[in-house]
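Quick one: structure below, then a few questions.
One chain of protein is taken out of this complex; the other chains stay put.
Chain IDs A and B follow the sequence of writing; residue 1 opens each chain.
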Amino acid sequence: MIRFEHVHKRLGGRVVLDDISFEIEAGETFVIVGASGAGKSVSLKHMVRLLTPDAGRVMVGDACVSQARGERLDHIRERFGFLFQSAALLQWLTVGDNVGLPLRMKTDLSDDEVDRQVRDRLAMVNLQDAFEKLPGELSGGMRKRVGLARAIITDPEIILYDEPTSGLDPVTSRTIDRLINRLRSELGVTSVVVTHDLHSALAIGSRIAMLHDGKMVEIATPDDFVRSRNEFIQGFLEAQYITTQGNWGQTPEAS
Amino acid sequence: MLLLFRNTGTAMCMLLEAFRDMPFMLSRRHRHDVLHQQFLTAIKSLGVITVVALFTGMILALQTGLELRRFGQEVYIGSAVTVVMLREMGPFMTALIIAASVGSAMAAQIGTMTVSEEIAALEVMAIKPVRYLVTPRLLAMIMMMPLVTIYTNIIGVVGGAVVGHTQLGVSITAYMDNATQFAENKDLYVGLLKSILFGIIIATVACHQGFATTQGAVGVGQATRRTVVVSFLVILTVGYMVTRLFYQ
Partner (left out) sequence: MKRSQLRDISMEVMVGAFMFMILLALGFFTIILSYENIFRQYHEVTVKFDHVSGLRQGDNVFLRGVMIGRVRSLIVENDRVEVTASLQRPVNMREGYRIEIIPSSVLGGQYLSIDEGPPDAPALPEDTVLYGRPPVDLIDEATSAVQAVRQSLDEGEVLHNLEAIMAQVNTITHQLSAGEGTLGRLLMEDEVYNELAQVTTNLRTVSEQLSTGQGTLGRLLMEDDVYNELEQLTANLRSVSEQMSTGQGTLGKLIADDELYEEAQLLMREVRAAIDDFRETAPITTFTSIFFGAF
């Protein structure tokens, strides 16, 4: 579905991605973990051409997103939903307008139809009552859910999550995790999640990739991941008090 | 120097793109944005513009009046104030106020959006940031700047009349008569042309600085400051060139 081919990227004089190659399968939830500054968000942004690789290329299906321009780039981007770390809601628009923005701008749907779809997506993230509110009136977790509702309003094939649980309390984080899982099971979308929250990664990922210093050090299923002998992964796991015991392959909410 | 050229270049590209997207503004979705920007540009600034215009007119009348009084020609403040307001001070003062208030607000808003990834979010949603953010602002500026300038002119001339009447003993009728005798339509329309150019400058500089914002809240502050400074400079230069063009 998404394929990185020898991607190099320098930002501000520092090598952020160093010859990265991997492939994300359709329908899976691919989690990229790593320390801050390891290049997780950067690799995510390459998928929608918010950044362009210095060398190598990024393929989405058959299309090369790294070289697309204009309309073709728009078409590729329309296949994605992107949940930003800060949710990136437009502050002066109500929640309803924010979620409905892509529909209003890109389609000819009537206002009523847009409203209906917006309410539908808000219901999916349990925020039916927030329709008239402004983003400033919402808590961080609620904003992220609104961002998620906006990301899925156009029924994308792929949803990209940039740190969906950062800055949230553990309970809200688990709610978000459950949402991600639900979206995958209900809509059948491919998900790419960037996080440094290993609990979250292990709970939602079908495969987990570890980025360290611009290199991909491991790509494995959650079960294999926690048992990895890689020293960076071990350090990462220990830092979050995760032992190699237990069965991590299952989602906490198997329902 | 290279940076200056590069910035000018990107700003011009953005301006071109914004102009190219003008037709989209007719659509129902965008009309609302344009209207909102018109509201912000014009109506919200009317208060401060009224005060500034009134006092500009009053100062002009007082200064020229005191000089002209030495020759016993106080009645000429009518034409002095009107011609200066129409040709220069009206568009110029309006542009300065709008640049400092609306322009800096634009830069701060777009800058914040850039910093908090909202611009990136728009791009990912395949919504062109220029079309969505710049074009409505540009259009609103182009439409409202001349109107606000006319308003400034009127208030300035009225301010001059008040000073003329109270301080210099020039009756309102004599003032208006003198004003209309010397001011020409050309003065008015060259002034309006200037105000349109100033509007384009303000919108372009503000939006460009907003998009070019980096480094969080500090960057937003810098973008705002640069917007005001750069628009002032460009307004002054362009103002001089237009004056030079029409009044050889």
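Definition applied: a contact is a pair of C-beta atoms (placed from the backbone, for glycine too) under 8 Å apart; a residue touches a chain by one contact, two chains touch by 3 or more.
Computed from a predicted model, the values in this text were never measured in an experiment.
*Asks:* Which of these touches the unseen chain: B:92, B:151 or B:198?
*Replies:* Touching the chain that is not displayed is residue B:151.
*Asks:* Looking at B:43, B:172 or B:218, which residue reaches the missing chain?
*Replies:* With B:43, B:172 or B:218 as choices, the missing chain is touched by B:43.
*Asks:* Of the residues B:188, B:212 or B:228, I need the one that contacts the missing chain.
*Replies:* Considering the complete complex, B:188 is the one touching the chain left out.
*Asks:* Go through chain B and note every residue touching the omitted chain.
*Replies:* Contact residues on chain B toward the absent chain are 32, 35-36, 38-39, 42-43, 46, 71, 73, 76, 143, 147-148, 150-151, 154, 177, 180-185, 187-188.
Heads up, the rule we're going with is that only the chains that are shown with their structure count from here on.
*Asks:* Averaging over Cα atoms per chain, report the distance between chain A and chain B in Å.
*Replies:* So the centre of chain A lies 43 Å away from the centre of chain B.
*Asks:* Quick check: in the complex, which residue numbers of chain B touch chain A?
*Replies:* Touch list, chain B to chain A: 29, 112-113, 116-118, 120-121, 123-127, 132.
*Asks:* Show me the residue ranges of chain A that touch chain B in the complex, using the header's touch definition.
*Replies:* Residues 45, 48, 50, 73-75, 77-78, 80, 82, 84-86, 88-91, 101-102, 104-106, 150, 154 of chain A touch chain B in their complex.
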